[in-house]
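Structure record follows, encoded as structure tokens.
Every protein chain but one is kept in place in this view of the complex.
Moving on to chain A:
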Amino acid sequence: MNETTTLARPGTGRTRSSVKDRLWSPQMLLLGVLVLLCAVFTAADSESFANAMNWRNILLDVSVLTVLAVGATLILAMADFDLSIGSVLVLSGVVSALTMSALGDSAGSLLLGLVVGVLTGAACGAASGIVVARFGVPSIIVTLGMLGVAQGIALLLTNGVDVRNVPRSLVMGLGNGNAFSNIPWLAVIAAVIAIVIGMMLRHTVFGRNTIAIGSSLEALRRSGTSVVAQKIAVFALAGALYGLAGYLSLARFSTTTIAGHGSDMLDAYTAVILGGNSPFGGMGSVLGSVIGVFIPVVLRNGFVIVDVQPFWQQIVVGTILVAAVYLHRARRRG
């Protein structure tokens, strides 16, 4: 037998992704679309769209949605879906708001509100994860069930009436305050979450296993890794992020906004998939998701400003989502 076995195909001599490759990444394309979108809205009404106050509003919307989209990125990396995003956010917000309104306005109350909010989300996520990973029920069904359960519990706890007495210091500080210059605290928190989770996905065993599950669950299982434990942990982590988003949403709106999160899931998944993440799992670009988040937010904001009915935003975003998934399919089939 010959000494060297060359499994190389001829004609593909490239070894490193070239500059051209990098510039044509889906993320760069998306950034281009975003700039174009902003240019259009600026041209339509530069006074209302391109001012500091409006930019700050966009940033605030982006912040809460970013935390959700990061969670959705984790779930989609495993080739799973989570339809319970919005209602877990609402339930976490409700539990957190009830806790804080019972304790009054103090640092301890604010901290405890954060903890119970995040834990509520994590518990919902873990519950879904256990049913998905241990009992093998498809995640789309399990989380559809969780959507109903979390929403129902939230309504039970509040009798369907929004909790409005969120501590003032939370709203004035975290919700409306700036960390520096014109950059709100919410944006800083969202950025930190995105960076930490993004690094985790790229550089840690936990992150790589998350992506490996989506790429080939069987290959990872055969390597001796407990895919069940890994899946449950990722669902719980994503749930914790929805819980945090619920807390941030309280700070922002000073109420639980029980009925106001119907389109969160649509916006989050559109962001994640526009960001270049495969709807079939095995990827995990948090950076892409963060850029992607701006698309639904800027669209909604811009439509209001140029006097288009904001309902159009959902129509446009829904269409974009389906088109993006189709393009992924086409690309996968080569």
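Just so it is clear, contacts are C-beta pairs under 8 Å (C-beta built on N, C-alpha and C of every residue); 3 or more make two chains touch, one makes a residue touch a chain; residues count from 1.
Here, contacts and distances are computed from a predicted model.
A chain of this complex does not appear here, and its UniProt-recorded name among "Alpha-ketoacid dehydrogenase subunit beta", "Cytochrome b", "ATP-binding cassette domain-containing protein" or "ECF RNA polymerase sigma factor SigW" is "ATP-binding cassette domain-containing protein". Within the complete assembly, A:L220 is the residue of A:L220, A:A240, A:V298 or A:V317 that touches the hidden chain. Within the complete assembly, A:V205 is the residue of A:V205, A:A229, A:A259 or A:A323 that touches the hidden chain.
Seen across the whole complex, the unshown chain contacts chain A at 1-9, 12-17, 203-206, 208-209, 211-212, 214-216, 218-220, 222-225, 278, 281-283.
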